[in-house]
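Only one protein chain is missing; all other protein chains are in place.
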């Protein structure tokens, strides 16, 4: 079985993400499955960043602490990252360029910069050379990498130089170093697979769902959604606009949605905070909208480039007044794709805001997936067709119905006029202040929450059904929960996973049922207060779950989580 | 026993509040206790508004539906408000001016406009004349009212004209109408009492607590706080600034607080929504601040001039990331005064945001109170004195302590520099991104929540301790709960009240203890989803309380609530 | 609805004598003059007295949050640029709560018409100063009188590269209606600041106060509506004389013209994507 962890460490500006992602993709094209995560600091140059790739010949769902191969592109990486080297693991660095001495036998010297300058004329291509070295050490060959570099590196000249740089690294490794590392990974042929971040997947979901307008204000770790959609807009008939701030971003999107197109916005917690008043406006006006919150550690600016799951209760309760909403917290790229499609459908069908709750781990990590079927996604809408609209004897945008869902039309769709107002209003959308109308309309809106609740089905149960230990989580912990449960089970203490993608309306009955038979319930969250655990307490009969929490900015790693789970912790 | 309800109905622009408040104050000066509530529409002229005064010779805590005396200043009032007239109740109107016919014996005709023009030259003074009529009917005399009008009506001429108008109304009533109404209220001498809104009380609390800076953006029903403080600022050394928006309002206040003075802002739910990102900034930067949210019905613009209690969960969970905060929901003017003082002290002591949760009912209703002691309020601070600061060998603004509270200083206070940052930071306030510092600082901040939780004491238990029915509420329902519990108890079904002023950190143990012995728990809330009931379920052993909810924009009225409580409702 | 023009309400919640009525009538005249159908018109507003306007016109309406009208209008226009979109916004709505959106809407130059109801006060919330209030204006929240300088929508629009900058007065409805018409016809973002006396809350800047000061700038000799600096100098005029009319006008491609996707027609009418297009996106990630 192949299960190899490769870490590239260096400073901002050294192109870790660029070469790391290419390397990951080369492995995927070569038949393997990959998960790659980034750990960066909030700066443009310098600092200590890493890009870590785990390569397997089977599904890979989470990251481990241990590293087999370290590529240290700066001194700090050698200082910081060596501790994670597994027995038998090795590190590569350019001793001359980094001005490091020492005779640690685990550290192999490779003249990356010299080769970079020789092949491309630029020192910075040392990173590209290093990928060649890695491929050489693994005996993977450079075929896939060369093609990726040739296609992805701008001008033909630039590309050619970099292809040579890859080869130079590879040849060096084969010649001088290969004997030092005994984990060959030969390229195989396998099914065609995608390597993408969950943010990419969200974009694909949006496009597949027919999103036509996206406005956002840049904010890590959500910015890549805006970037992706801006770059593809022309092809997919989607307009993006970088707004002046998040309030504008969501209000542009609201306007577009009221105008009749599917629309979305994306941000992180701080930007979401600025959108809260408008969330409430979506509630009263019943304009559908998808909002992505890529969480990062707070409060406030917090740790802009790190990960956390601390916006759950905030997002569920955000907004003055009472109105239904959907909150979906996908666990990986595939769930992100599907949850985004579902978010558009739920938003449209129930005329509510739907929040996709991501985080930095999901946003910046690369997942291996079977290709998505973008043409085959379900489509649900509450928008009237033109004939339906024309057939109505009397069009009332906010007609009171049993389901709470009213017939939606857009301005200019037919001869019927559409009025939307942020006040309490009557069925025609005109301001109303009398108690009876108020109660009727508020009840009508809240009734939609019931329909929505019936649709909150995405709760995964993974692992031995009879395991007495249930690990509960939401969002990005999916993979690590599954791997840790596997480790526990393998160690003779069977554990299963109950993972919520759909978190609000809280799927109480489903969770209750999933927890049946479990003696020990452990809620695992990337936050400090156990927010999901709070929901479990409030909405199920399980009142005192054990909480395993982490709020240091990093995702859980498999070994660490398994170790913490194995320990019998004092309940808090 | 005297217990009389007087309602003045009319259109916006007819000065209902002005004359109503004066009338209320006249009764208070005349030895009675008063509660007066306003029900208005969101417009400057027209619409249907009422100002209702309940006068008792003892404490008055809530409003009833029944009216003894209706002053109808427009036709709509006659149409709408007559239905609330009690048996024996009468209405006064100016038939000629309102062009109303009819021979309802309950309606007395009074030429208010004619007298107004005669005495002041202006029709609009009909409202003032009507107060004279009321006083005449009650045989209360005009002594107190004349003084109030003389002191409160601008130029001496204006005042004189209005004094004459009061007298003219009074004399008319004594001469022609008095026989028709048989509830005399003669002025008595009693202790000196205040008549004030809870918003006034919040202002007094802020001033007593030493607040020196207040910034806000106008928003009903919070605007009167800005207005009051702007009007008193020169006397009490307080600067107010009307900000360009709510984000500016809270950030101005944050700057002032960081600068070393006690500061606050006030808004309603929609404005609070805009402040949420900064709430989180207060969390990470540990800058104390008091924020008043005068709730009104949402979502969004909702019903701008009506009342609701639907921001509870929102305010508790607002903000990305995790940080402690205090939320206090006073039940009347006295609690508003005390809660505001406490909010300043808790904010300052624990370096957290403290939210005072009011609502339109509290904001616009007039309560009778024994005079507050502004000079005698407690004072707690975490701000270092200058000698304390100078004595520190090494000043660390965010020093990690057991309590989580760090030594606070302000720029320019001594030679020590103060650095405050919205990122995660080290003890000196400089940006930190490493996991260990992050965890330590996040833990430190969250530890303050424990100290805070220990201080959440303001839970009132009122009524027979052994009553098996407990009515639970928070905020502005205090009075009506007490009166309704009294009514139930009197009707042979003993009920007691558990009222939370302190709602967050949720005083779970106190509430659990208070509910002990109760078989039936009824949570009464001015909202549609039972938010407090949700907290009770999540934090106590009581999992299925009955919910009595109202979300039509109006406060509960005693008769209505008592009737609903008496009914055995199907549990939802 | 199109035959007799666009209906306006006979009952409103405005005060009798309010300047807003003049705007309502002038707008109806402009829309009628252009022969626009109600179904193709969208009126967008925020919150305030001005912002109630869409409720009084028989057209489509989106009355959003306080301050956010321009962002909503921009989104709606980009979703369906076949609509004629007008924004009704108070001076507080537009320049206080919505100040940032105003700046950036002007820069963006989407084809919207922004009508600022300039009463120099907060009407709906009962008389606080607006950013446009004159220094010294005394209110209960500004008991010492306003301290900050008067916000000037016209200088700001000019500074933010506005392409159509005008001022009207409710005391001259015909002129105002002509301005609104020109603004709608202008391809790009047009700003009309309308002097709109608030009879209930502003007893300084009254109808008479404006009446005796306004003059039509197009009558002034040597005024070149294409010279931004000259327009700025005119826009600074505020005192004994207040210019009305079009102060500045420039032809520049509007935002919609420059977004390739929109050349395919209104977004809301564009066809579903072909499977090949979608498949290609997946391919790129394999």
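Letters are used for the chains, namely A, B and C, taken in the order the chains are written, and counting of residues starts over at 1 for each.
We adopt the following convention: contacts are C-beta pairs under 8 Å (C-beta built on N, C-alpha and C of every residue); 3 or more make two chains touch, one makes a residue touch a chain.
Model, not experiment: these values are computed from the prediction.
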Among shown chains, those touching the left-out chain: A, B, C
Listed residues B:208, B:273 or B:503, member touching the removed chain: B:208
Sole contact to the chain not displayed, among C:34, C:103, C:242 or C:277: C:103
Touching residue (missing chain; options C:51, C:65 or C:156): C:156
Omitted-chain contact residue, chosen from B:79, B:104, B:157 or B:234: B:234
Residue ranges of chain C at the interface with the undisplayed chain: 95-96, 99-100, 103-104, 106-109, 131, 144, 147-152, 155-156, 158-161, 228-229, 232-233, 236, 255, 258-260
Hidden partner chain, residues of chain A it touches: 13, 41-47, 217-220, 223, 226-227, 230-231, 233, 240, 242, 244-245, 270, 300-301
Residues belonging to chain B that touch the chain removed from view: 28-29, 192-196, 200, 204, 207-208, 210, 212-213, 215, 232-239, 241, 243-245, 247-248, 251-261, 263, 277-278, 281, 285, 371-372, 374-375, 410-412, 414-423, 429-431
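Methods note: only the chains that are shown with their structure count from here on.
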Junction residues of chain B, two or more chains touched: 41-42, 47, 270, 300-301
Shared-contact residues (touching 2 or more other chains) in chain C: 47, 65
